[in-house]
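With one protein chain withheld, the remaining protein chains of the complex are depicted in position.
Note that the chains take the letters A and B in the order they are written out, and that residue 1 is the start of every chain.
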Amino acid sequence: MTMILEVNDLHVQFNRPEGTVHAVNGVTFQVQAGEWIGVLGESGSGKSVSLLSILKLLGDSANIPQGQARFAEHDLLTMSERKLRRLRGKDIGIIFQNLANGLDPLMRIGQQVIEPMLEHNICTKREAKRRAIALLAEMGLSDPESQFNRYPFELSGGMRQRVMMAVALACNPKLLIADEPTTALDTTVSVQVLSTLREACERRNMTTIMVTHDLGVAANVCDRVLVMYGGMIMEDAEIDGFIKHPAHPYTLGLKASIFSLKHRDIPLKPIAGSAKTWWLKPLGCPFAERCPFAIEKCWKVHPDMVKLSEQHEVACHRSQEMSTLVG
Amino acid sequence: MLDEPLLSLASVDKYFRIGSRRLHAVRNVSFTLSRGQTLGVVGESGSGKSTLGRCAIGLLTPESGRIQFDGVDIHQLTKRALRQKRKDMQIIFQDPIAALNLRTTVGQNIEDPLIVHRLGNRSERSRRVFELLDSVGLDRAHAEAFPYELSGGQQQRVMIARALSVRPKLVVCDEVLSALDMSVQAQIMLLLQDLQKEHHLSYVFISHSLSAVGYLSDFIAVMYLGQVVEYGPTETLLDRPRHPYTVTLFQSVLEIPDSKAHRSTLETLKGEIPSPLQLRVGCAFSSRCPWAQEICRLQPPAMTELGEGHQVACHFTE
Partner (left out) sequence: MVVRNGLRGVSMSVSTNQIVWPMGAAKRSSRLQRAWSRFAHDRMPVVGLLWLLILVIVAIFGQSLAPYPLVGDLASANQAPSIAHLFGTNNLGQDMLTVCMYGIRYTLEVGAGATVIAFLIGVVIGLVSGMAGGIVDQILMRFTDLMYSFPSLLFAIMLVQLFGESVFSIAFVLGITQWAGFSRLTRGLVLSIRNSELVESGHAIGATPFFISTRYVLPHVINSIIVYTAFFAVNAITLEAMMSIFEGIGPNPPMMSFGSLLIAGVPNVLGFPWMMAMPVLVFISILIALVVVGEGLQAALNPKGTTTL
């Protein structure tokens, strides 16, 4: 297996008039070619920021004081803006959460699918159109020839998301980053879109990183899950391990706070408190203040990743005793 | 007295005018809700569930149908009488930051309904505000904070305290969880449950999430394009969903599987909700229903009683 993306000790901060927000505080992970990774976390966990920052998509208020990110043979953080632009959209496709922002409202949808292909000189205009129609059809747009000339506002939310997927896949990227691709969609539509996306990625053997806040989505779609909290990775697990033996108190807490149709009789056990904005860098474990198992060490020392098995790591001081603590 | 329902809707219809066209937001909806019980209304966007919730407490006036609350037809009331009646029926909105007054403190936000209904003098009101903050799990010090200084979950707690300040009998919860983080959703859900027991409240719990509705409700109404397509006691409806749309909703719920091998196949119905502006003759769901027959496209199905209060609007209930 080849490594396609390698992020090392990434830190991201936002400068706001009120102070500095420490959004990502030391994130390290590797992505193997062909994997489908889910980055799971609540708002403010740094899950989107850590991915978008390495592509320099966060504007001027974000800065990266520390860290490395390598994509294939490129060093993303030291690259010039021009070279990076050649990479984005061509080798790295991006799907955004917000439907209204992801597409240009004044441009016909077909044109938007064609544009990245022309911009990156992949093929001729005629060929691009042929590919765009095929792509829209693959994404599940019925009658793509006639839809080709429509504007985004004429489409439903689900259809717009499909167009956005087609734009992201237009240049056959090696890596796809999907930022909450189904959050804005209705339940039944979101499952359709996920299924289309997964099939399209499998067909291309495309590496995918999907940011999501939905535990159900992550558990049903991804091969590997990174759980983030307070700008750090709490747990990094292959899916079977993640489902069967979640090891971090935060992951356990999330699992105990979701409503289940199958197990309505199991009482909810929500995590106390709520996620906060990090105006100061977390000193120890960011989850300590909400963790029922926190000991003094958790407040003071940042936990390192501990290997539980070949494909399961967790950042918790008490990972060895966790199974007995939970009971 | 005990058996008399707190809220009953009979054939309620609501239209909106969009330009020259007419959007039929709620179609012929009837249900009853007893004291201390919860009706869950589940549906996707455009199903009319929020409109229904607003009609039920008189924030919107339906075109036809009757809404009986606590023994009175609320749309027969004068504006003034309806305003006074609001004391008994409250609503909690989806996005607390949009519904709270950001220019005043949390305490004043909670106090507003008391001022409006002239309940107590200044010191009695502030005592009540503290009491309410306690009961929704907030700090008394929060009374002095401004809503935007709180987290999303705390803001929603303020919304709940505000709604409960006038001791209502009915609370409409309109997507109260969807703006919140997962771990906080469960907190708010438990709070709603506790408050219901404590104050013998009735809820109309509106949500797009079948699992959330399943958690809190005694009865569930599944809505599609303005219509209730299936209605029944929670256990019955969740164990034996009969309408194809309810079944689809079921398949769309992504539960945490027991292992990788048990993951969802992500197979569900194709297609999306048609525009509610479109005219239609037959069953609303016929355009997506895999079992749709000729009759489904021509004739709208009537609600059929299946027993134990379980009703379904489908030509093929078997």
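Just so we're on the same page, contacts are C-beta pairs under 8 Å (C-beta built on N, C-alpha and C of every residue); 3 or more make two chains touch, one makes a residue touch a chain.
Only a predicted model underlies this, so the values are computations on that prediction, with no experimental measurement involved.
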item: Per the touch definition above, residue among B:27, B:86, B:128 or B:315 touching the missing chain; value: B:86
item: Candidate in contact with the missing chain, chosen from B:9, B:99 or B:256; value: B:99
item: Residue, one of B:10, B:23, B:116 or B:292, that touches the chain absent here; value: B:116
item: Hidden partner chain, residues of chain B it touches; value: 57, 59, 82-87, 90-91, 93-95, 98-104, 112-113, 116-117, 145-146, 148-152, 162, 166
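We adopt the following convention: only the chains that are shown with their structure count from here on.
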item: Distance between chain centroids, defined by C-alpha means - chain A, chain B (Å); value: 31
item: Chain A-facing residues of chain B, complex; value: 44-45, 151-154, 181-187, 189-190, 208-212, 214-215, 238, 248-260, 263-264, 266-270, 272-273
item: Complex contacts: residues of chain A adjacent to chain B; value: 42-43, 140, 156-159, 186-192, 194-195, 198, 213-217, 219-221, 239-240, 243-244, 253-262, 264, 268-272, 274-276
